[in-house]
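Every protein chain but one is kept in place in this view of the complex.
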């Protein structure tokens, strides 16, 4: 894939891509998802429409995965509460955050006092419905805004949840694209969150389009693996099946989450801190937005918790825009398309494409002549001396000065303080003129 | 000694211990000490009353120790000056700092002019009697406050020093407590300073009670060695006899001096800078008082000068509160119990106990399961989610995330930014549930 260079911006293509990103996100958003169930499968089929090579896998309920067990499959058709006046409130059909994920079925009349024990709201964000789950302790519950809760009158309420547990399976999607080398670049995102936009409609959206982009490449250097999994148990189940293969082949991986707002870019370091994944992500982000945030592994919270755990030790960094837990709408009904935008999704996709390009190009070169090469006699010096050509000359002579066979292209770019993508054309020129050879 | 955990404070025990510390210090203070002589032996016998296993050793005068020679033993019965009016001044019986340590005997009448050559005072601290010695150049002298000196009238003075040099010995005390491992933790303090409280009544006091504490333990992991020696020549003589043994066995050592005031805690780095002694002491102090002072080895001044010298190279750090030379009362008669307090001594003892506990607990663990363990199914998650239990959960998951078989417990505590003592109970729980194994 040495041909993937950063091209001059194609504005029509950019506009169309932003439209497609936000359309996909809005189609994906309302599907009801949990860590298992039909909603997950529907979400994966939607992704598959964009990347037909996506394979959907099922892991049976009850399967032991390291320290965990795949839970029963859970599905839900409807849920609501009828208040003492017969008004339907907390209607799952209107906002699927109203029901606690993995709620047991119920169809019963309860007093307000009893009901209160099963309600969840946020006094600090009185207009927000919180997102609550209870995967491993069987229970039922409803989520609602504090404002709505404060208006509940004493009396008898009917609670109705038409959910079902069964021996079924946990579903996940996987896209594998073989390249020239067996070494893999790995991407992972979560498909278990219901109607929230940044966490987590954005991650599957961005990876779907990254998958589409990669599927269109014909000459990939590395192999690529993208997985779409439920959080935690999905990662554990996936690792249980594929750990040996991943440990042997993955050279850099990225957990992608909360990738849709425009506020900031963030890099959550891997446990090992300085893997190739960290190196390329920090390089790309530092030249995309110098104010990007660096988080330590102590501030983790997504599947890097599994990928970087001792004994697993995959070189996986976390990529987010506003990190989970760090933006006010996180895990509430306020996480909508007021938070996530076409621009925000596009920015994340661009970062991941730059990461891919940088990895594809990240070879080690050695200059073939001793002393500075005479660039003029090869026509490599720009004819005009302008501010722009001065920058090119600066990059040329410095790139040659550090192409000493010990630094890869990312190292050179870091050393000479320029974005690695400014070196792609130069390296091509140097190769054409036999000024450098690949080590 | 895995059972020494930091317990909830026992206030009665604490009050009693503070009383005992200050009582001991006040009994120890007035005994007249120099680098040799009966006062040293009396001091050692006082220590022995608290730690009966203390052995008192004698090194004969004239013994060659590396580049040094053990000097003659020096004893003194009385010393004073009679002024022209027959008033007794500079009375050794009233303040034993009045006589220059190792003064030759004298009984003579001298003019004020002659006397002045043998007087020592501090113009900058006019009310302080300085502490002066002349171990290796034979001389006599008196120390007095500048105020007193300024009042001396011309005339004939009688100077009287009833001291004696003889072929005797240099005395030191040693407590050795064998543990399960031959590797030793080493503590050293000085017993050569006369009536001064911080430098150096505090060091012997704190180490006496640390010796008492360690003597009461039945299951020590490491062996412990505490020595009470005269400064410089004592350390040199001790090293001359024991260097091979110490180099083979000492894994961490601490020179304890000026440990009795409440102003600050200080860590004087070993010459090698990053020994186990430095690591544990800096960890304990940073979590005891974030404003503790770090001194480089260039600012040394006590027996770490010998322990860390090239060819000796023991892993010995210096522990002090206000460091010698850094507090205004240093080496004067102002260094009294206005400087040193029960609270100050107790604080130092607590630090050294924490150091001991941290070393005893400082093993390397490896988590036994891949991916994050499911803590809930083992009942390890706190039932209630409060600020306090959140901190515990934070420590639990981070401790497991970094128990990768490459970090010892101090490394983990440093990495996850918590005091190591907050991990002791967690590690016990993890061991019980087979979640970690010791490497």
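A and B are the chain letters, set down in written order, and residue numbers restart from 1 in every chain.
Convention: contacts are C-beta pairs under 8 Å (C-beta built on N, C-alpha and C of every residue); 3 or more make two chains touch, one makes a residue touch a chain.
These numbers were taken from a predicted model, which means no experiment stands behind them.
Q: Tell me which residue among B:122, B:191, B:220 or B:236 touches the hidden chain in the full complex.
A: B:236
Q: Please identify which residue in B:40, B:312, B:340 or B:396 touches the non-displayed chain.
A: Among B:40, B:312, B:340 or B:396, only B:312 touches the chain that is not shown.
Q: Can you tell me which of A:317, A:403 or A:426 touches the chain that was removed from the display?
A: A:403
Q: Touching the absent chain in the whole complex: find that residue among B:193, B:271, B:370 or B:407.
A: Reading the full complex, the residue touching the unseen chain is B:271.
Q: Touching the missing chain, which residues of chain B?
A: Its contact residues with the unshown chain are 65-68, 136-137, 232, 235-236, 239-240, 243, 271, 297-298, 305-306, 308-313.
Q: In terms of residues, what is the contact footprint of the unshown chain on chain A?
A: Touching the chain left out of view, chain A contributes residues 366-367, 369-374, 376-377, 397-398, 400-405, 416-417.
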